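The complex appears here minus one protein chain, its other protein chains still in place.
What follows is chain A.
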Amino acid sequence: MFGIELSLVWAVLIAVAVFLYVALDGFDLGVGILFPFAKNARERDQMQAAIAPVWDGNETWLVLGGGGLFAAFPKAYAALMPALYLPIFLMLLALIFRGVAFEFRHHGRERGRKLWTVAFSGGSIAAAIAQGLVLGGFVQGIAIEGEVFVGGPFDWLTPFSLLVSASLVAGYALLGAAWIVFKTQGELAERARRWVKQLALLTALAMGAVSLATLGVDARVTERWGLTMTSVDWPVFIKLAPLPLLAGVILFLMWRGIEERKFLRPYLYAVCLFLIGYVGLAVSLWPFIIPFAMTPADAAAADNALQLMLCGALVMLPIILAYTAFVYWTFRAKVDDDAAYH
């Protein structure tokens, strides 16, 4: 249609949708993860108010990611979903609790309120853990024969996926803390600044650990990076070395942003950090849509389906991004000191 492979276009579009999900719902989930560290009910209210108007739109990117995978790559979807059955259901159940808690927390009385407070943070933590397990299970590859998943129900449960899971919890918490710095002020914002610093270090360590562990997942990854436990293939590695270096620079900038009391920058740097991890992952797994088993071309839907959807996406995505931006702009104020903006 445009002289490039349609399946590739869709692979990129879905990758972008998933990244937008991580960057946006990541801070929603992060706020939930940090809920237990709030000092009192008022702080928890502030934290929730910082995300209440936008969480639903953020979560829709997850539906686009899942729905897009179904529509554009039905074979990949059909192989992946049964393989990751249990962590996906854990995620869905967790998202149910977390999603309803936004409204329910304000309708519950004494005990109900406590229950939905716990459900909100518990749901956020469990959703992050489950997404980490899904990602870990995905990266390590799944057992496929022909086009069908043939492994067991717990194949995804490995030390590797648990490590990815823990890292994602730390990373989401970092996004959440940086968002709290952006959206609140006073004591809570001060504390969130400290959280950002601590979580930035933790996330950096976790990303390093996951990166090293990913090298061990498959010989093809090791080859791509030119790194083994004992030797470095410098000509290969030097081309990719900017990625970890850039991560270091961003970490430094984030630190300075916090010291200089910038509002939005820590969050943007945190997103950049995720982006680097994401690109690193893409480099490791390229050209597979299911690691080491299926490429986008193998899994793609019929061309006319991809074309029809591309027409829709080319028209709708700019509109969606425009009104999403409008909604964020509408709620640009800090949640605490409402009056100052009106």
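Heads up, the rule we're going with is that contacts are C-beta pairs under 8 Å (C-beta built on N, C-alpha and C of every residue); 3 or more make two chains touch, one makes a residue touch a chain; residues count from 1.
Here is the rule we use: contacts and distances are computed from a predicted model.
Trainee: Pick, from "Cytochrome D ubiquinol oxidase subunit I", "Tryptophan synthase beta chain", "Protein-glutamate O-methyltransferase CheR" or "Probable chemoreceptor glutamine deamidase CheD", the protein name that UniProt gives for the chain of this complex that is not shown.
Mentor: Result for the unshown chain: "Cytochrome D ubiquinol oxidase subunit I".
Trainee: Among A:92, A:205, A:219 or A:245, single out the residue that touches the unshown chain.
Mentor: A:92
Trainee: Who touches the missing chain here, A:148, A:205 or A:232?
Mentor: A:148
Trainee: Tell me which stretches of chain A touch the chain missing from the display.
Mentor: Against the missing chain, chain A presents residues 41-42, 44-46, 48-49, 52-54, 56-57, 59-60, 62-64, 66-75, 77-82, 85-86, 88-89, 92-93, 95-97, 99-100, 102-104, 106-108, 112, 116, 147-150, 152-153, 301-302, 304-305, 308-309, 312-313, 316-317, 320, 323-324, 327, 330-331, 333, 335-336, 338-339, 342.
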